[in-house]
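Every protein chain of the complex appears in place save one, which is left out.
Let's turn to chain A:
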Amino acid sequence: MPPILWRRVIILLLGLAPFAWISYATVTQQLGADPAKTIVLFTGEWTIYSLFFTLSVSPLVRFLKWRWLMPHRRMLGLFALFYALCHLFSYLVFILGLDMSRFFSELAKRPYITAGAPAILILIALGVTSTQGMMRRLGKNWQRLHKFVYLALFLGWIHVLWQVRSSYFDAVLYGVITAALLGIRAYWRWQQLQKRRAKAAMMNKSHT
């Protein structure tokens, strides 16, 4: 088997491990008095972690030259979608008991839910357009669309921040990582613009 397949299998198993663990703990009733809340929290946390992993790929390829990571970015992104959907469904089924009228009133009334919902919609859109065929069909727009993952992560962080009650620890930790991952992109973009400007200046000079 070529190494890329090995890696794919390993990443797939690692990505499924949290899901396997929470399923096992649920079935064997190890989640304590309020399993619903534990499951919702757990799947939400793994959505954020998956986004962290996905957005770490580019910096790792660039700084550490881990080029082998690049082909696996899509699967990491799909895990973010997978855990986001688990998060949504466990909230709907286990917390709300599928009371959809309550879901919509909560969506309107609770700012942290209002912030989280569009993040999940973005992840669904990115998941649906993650195939080779879609990449080809969307052409240049594909990259534009997939830049929305930055917004999804930012909204995910807001979703955590607005739920802070007794401790800022998670919100601060996630905030630092989010700021680093998005900050690198902003820096790269700034560098790119500088280069372009320098090039344009050079061109102007040579023309006169």
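Definition applied: a contact is a pair of C-beta atoms (placed from the backbone, for glycine too) under 8 Å apart; a residue touches a chain by one contact, two chains touch by 3 or more; residues count from 1.
By our rule, contacts and distances are computed from a predicted model.
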Undisplayed chain, where the name is taken from the UniProt record, one of "ABC transporter permease", "MaoC family dehydratase", "Protein-methionine-sulfoxide reductase catalytic subunit MsrP" or "WD40 repeat protein": "Protein-methionine-sulfoxide reductase catalytic subunit MsrP"
Touching residue (missing chain; options A:S58, A:S130 or A:Q163): A:Q163
Sole residue of A:F19, A:Y49 or A:F94 that reaches the chain not shown, by the stated touch rule: A:F94
Given A:K65, A:K109 or A:K205, the one touching the chain that is not displayed: A:K109
Chain A residues touching the omitted chain (full complex): 26, 32-37, 39, 93-97, 105-106, 109-112, 162-169, 172
